[in-house]
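Every protein chain but one is kept in place in this view of the complex.
Right, subunit A next:
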Amino acid sequence: MVRLLALALVGFLSSRELAVSSAGDASFKTSEAHSNALDPRLHNGSELKVFTFDYTHVQAPFEIALWIMLASLAKLGFHLYRRLPAVVPESCLLIMVGLLVGGVIYGAPHQTSPFLSTDVFFLYLLPPIVLDAGYFLPIRLFFENLGTILCYAVLGTFWNVFGIGLSLYGICQVGPFGLGDVSLLQALLFGSLIAAVDPVAVLSVFEEIHVNEQLHILVFGESLLNDAVTVVLYKLFEAFCQMPTISAVDVVAGIGQFFMVAVGGVAVGIVYGFIAALTTRFTEKIQVIEPLSVFLYSYLSYLTSEMFHFSGIMAIITCAVTMKQYVESNVSQKSRTTIKYFMKMWSSVSETLIFIFLGVSTVRDSHDWSWPYISFTLFFCLLWRALGVIFLTSIVNKFRMNTITFKDQFIIAYGGLRGAISFSLVFLLDDFPRKKLFITATIVVILFTVFVQGMTIKPLVELLEVKKTRKAPPTVSEEIHCRLLDHILAGVEDISGHWGQHYWKDKFQYFNKKYLKTFLIRGDKQPNSSIVLFYQKLEKKHAFEFNESEELIRPPHPPGDCQKPAPSVSPLLPDELDSIRTILTRNLFHIRRKTPAYNRHTLQRDGNAEEMKEILLRRRQSLGGNLTRKRGGTSESDKELSKEKRLTRSHTVGSEHKPAVEVAKPLPSDIPASMCATGAGGMENGPGLNESTQSPGGSTRNRRDKPQKTLSFSFQNETQE
């Protein structure tokens, strides 16, 4: 609470600045009449002042910096108070801070409250967020679900716009409400700006509820791609409002405009993406400007497409997606880190500022409240979204492999939050008598969706989950078998892929590899196969971590109760059962990640890196056994596997006593003592036991000894062991 007071104080101070600024403006304008070069350091033109206060000189940047500082302090405050972000999503808190500041400014005399000017929003605040979203977009998932996303974005938005617009028009026609002066076109215009799901709001709420990544990409992709539809419909209806008559040709032109906007935006993005990739090819000597080129080109693509009235959001996303793989290969590691951090920083600040301004702009004089209009707007927004999602999902499910369940549909429908884009669009409207009503209605809808839906979506999701599970704690067998089944299912899913679009994907990959990559990536950085790359990434990460920690990695000491020796055969006591459960929960490998790894506040963090390293190392050894067996294998696989062998970490691997074809012994006997210290003793079981599942013809391989490797944690890149 102290922090809130501090924030209020900052807000008050900033309002003071505005007071001084407006006073300063007045004084500056009058003094301008006297002399242009009035220097405040001179008083009456004769003496030199020792101490001066010249606010007008630094006014604009000072205020901007002050607002940004307010935003960051607000974020800081929330996260220090630990329990709060779990209950209330950050966007709500930020809007509340904005409301507070707005109230303070409103209370201070002689103030016009600053509001979110449309230009500032669209040109400065929105691009960083969208760039961040596009750069960290999970591309494979996105393209696999592209059909569904497009369906929701285009058809769903059309459905929502016309549904909300027409039904609101119907409501306005009802006599006693007194809204008869809202024409059909105006109602449709309002529908077009209120129907669109907002990516900023969706992002900020969804990352706190941790849905699976497919669901996340559906809602998020929809919120990004519906920008094209929104822009076209908005401009169309606005133009229609001006025009006296509307002919069929105009409608056709509108449809043509839609395609133009979408395709144009994507084309601009691709062009700029390639230019950016090409630029980074040559920046080897001047590595410090690499991050700059990334940001500049993305921003330019946004501005260029806005210039042509194409969809700026689609342009910037396409640009980010296009240039990412080439840029990531070309630039240095430091530049990569810089790019990621700066992107996160800017998008974070932008988002905070947007929400605060939303709150500030709410507190103003000119609201036009009409109970029926506003309540029906809310009702129709929810209703039409739900209907649209259900209807579209039933169509889409016929073509999809992974069907969208009812629970998913509920989350998609309930997660359709409106945000600052609707807000800015409503301010852009030309003045007409009902504009204030529209503004009020938009603000109410935004606040409702962000607060009510944002806060309740997490408990509702958990409620829906709970119905499926049962109450009693699972037995040990169940835990193990359940985990086994999950691993199997994950593996089978990965093998079967996501059952679609592989033809085009492979064609694109081929084209990419043969032409684009050779053109756009520096000579020395041509990529290797994916497993090798992946392993390289893990290795580098481990090397960095090791550098920072400077101690040998030791297994963490298990707490006391886990070390209690268990009896050999007889039934176990309940406290030992608990200890077993604890052991299992701590040590069972996790299923591969199914929730999105990117986050508004942090960079990609791979929580399962240790486990993956483990598993990879075990398989490395089993693959090494395979390599000697398959002498007739294709040269490509040989080369790949030998490359992988070269990249293995120097890690002591004892020579293996390969088991006979029947059941293997648990432990090879000659593990060096040093290995036990590093806690890697359990590893031999894995590959050794894997070998026994091979066909019996591989017995010669079974007896081959692995070469001894020395124990050292140095990162061996290309040297042989």
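In this text, a residue touches a chain if its C-beta (ideal position, glycine included) is under 8 Å from a C-beta of that chain, and two chains touch if they have at least 3 such contacts; residues count from 1.
FYI, contacts and distances are computed from a predicted model.
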item	value
Among "Thiamine pyrophosphokinase", "Calcium load-activated calcium channel", "Calcineurin B homologous protein 1" or "ATP synthase subunit b", UniProt-listed name of the chain not shown	"Calcineurin B homologous protein 1"
Full-complex contact with the absent chain, from A:T403, A:T456 or A:T518	A:T403
Residue, one of A:R364, A:K436 or A:H487, that touches the chain absent here	A:H487
Per the touch definition above, residue among A:I139, A:I289 or A:I615 touching the missing chain	A:I615
Sites on subunit A contacted by the missing partner chain, in the whole complex	397-398, 401-403, 468, 470, 474-478, 480-485, 487-492, 494-497, 499-500, 502-503, 505-506, 529-531, 534, 555-556, 558, 562, 565-569, 571-572, 576-577, 580, 583-584, 586-589, 592, 610-612, 614-616, 618-619, 622-623, 626, 630, 633-634, 636-637, 640-641, 662-664, 666-667, 679-683, 685-686, 689-690, 692-697
